[in-house]
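Sending over a structure as structure tokens; questions will come in a sec.
Heads up, one of the protein chains got dropped from this complex, but the rest are sitting where they should.
Take a look at chain A:
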Amino acid sequence: MSTALLQIREVSKTFHSDGGDTVALDQIGLAVNTGEIVSIIGPSGCGKSTLLKIVAGLDIDIEGDVLLEGEPITRPSREKGFIFQEHRLFPWLNVERNIAGNLSLRDPAVRRQVDDLITLVKLQGFEKTYPKQLSGGMAQRVAIARALLRNPKVLLLDEPFGALDAFTRSHMQEALLDIWRENRTTMLFVTHDIDEAVFLSHRIVVLDSRPGRIKSIITNDLTLPRKRTSTAFQELRTVVLRTLEHTEPEKESWEI
């Protein structure tokens, strides 16, 4: 009996099409502990988003199995909060009603939790605002609050800040760490941004592409809060970059 919260065991995924079969993921094995932030990084097309969809239960046509607290994942549920690359808010609901979703704000317990979460993601004063009036970063924070309201056992984030500008992105990374400091939410974080992975996570999983395999798992011992400009940060960044470069095919050298 393992103590890991989330266990991904020998998971393979093959896409079938007319042009033949493509192996997207090959024998992925990974265990995520309670309260841990793990990022998955890799070149585009390495199947990192596919892996996250599998963990979410949105894709169950796989080989191998995924266990959450020892129970196999067979369908999407509130236990696995999912943050998509786009905010995916309901455009016809204002901020607080988007967070509540199918839960009623008239329920005092829900009301209180929604108010707490709005404070946590720093959106006070925007409770009645509609998504069309929100900036990208604000909308994504509403999406995070919406997932947190369901007390997920694990929060799955699929390049959540990929569409944001650099300043907003680093604010959002800090905001996410603030949330983690408050709630110790377990997170599995897909990104293509090395800085983001080093800044946020306890462990960095580097995926190889075609077929998607785990190339290496790098442990990040840097103390929080991490400084992007520190030497240790830059050294770890270089390690990740080197590992990633090995996943790309060698190029011939050329003269300018």
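Just so we're on the same page, contacts are C-beta pairs under 8 Å (C-beta built on N, C-alpha and C of every residue); 3 or more make two chains touch, one makes a residue touch a chain; residues count from 1.
Here, contacts and distances are computed from a predicted model.
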item	value
Undisplayed chain, where the name is taken from the UniProt record, one of "Peptidase M16", "ABC transporter permease", "Spore germination protein KA" or "Cytochrome C oxidase subunit IV family protein"	"ABC transporter permease"
Selected from A:58, A:222 or A:239 as touching the chain missing from the view	A:58
Full-complex contact with the absent chain, from A:81, A:160 or A:211	A:81
Residue of A:24, A:62, A:114 or A:134 touching the missing chain in the full complex	A:134
Chain A residues touching the omitted chain (full complex)	56, 58, 75-78, 80-82, 84, 86, 88, 90-93, 101-102, 122, 124-126, 130-135, 137-138, 146-147, 150, 167-168, 171
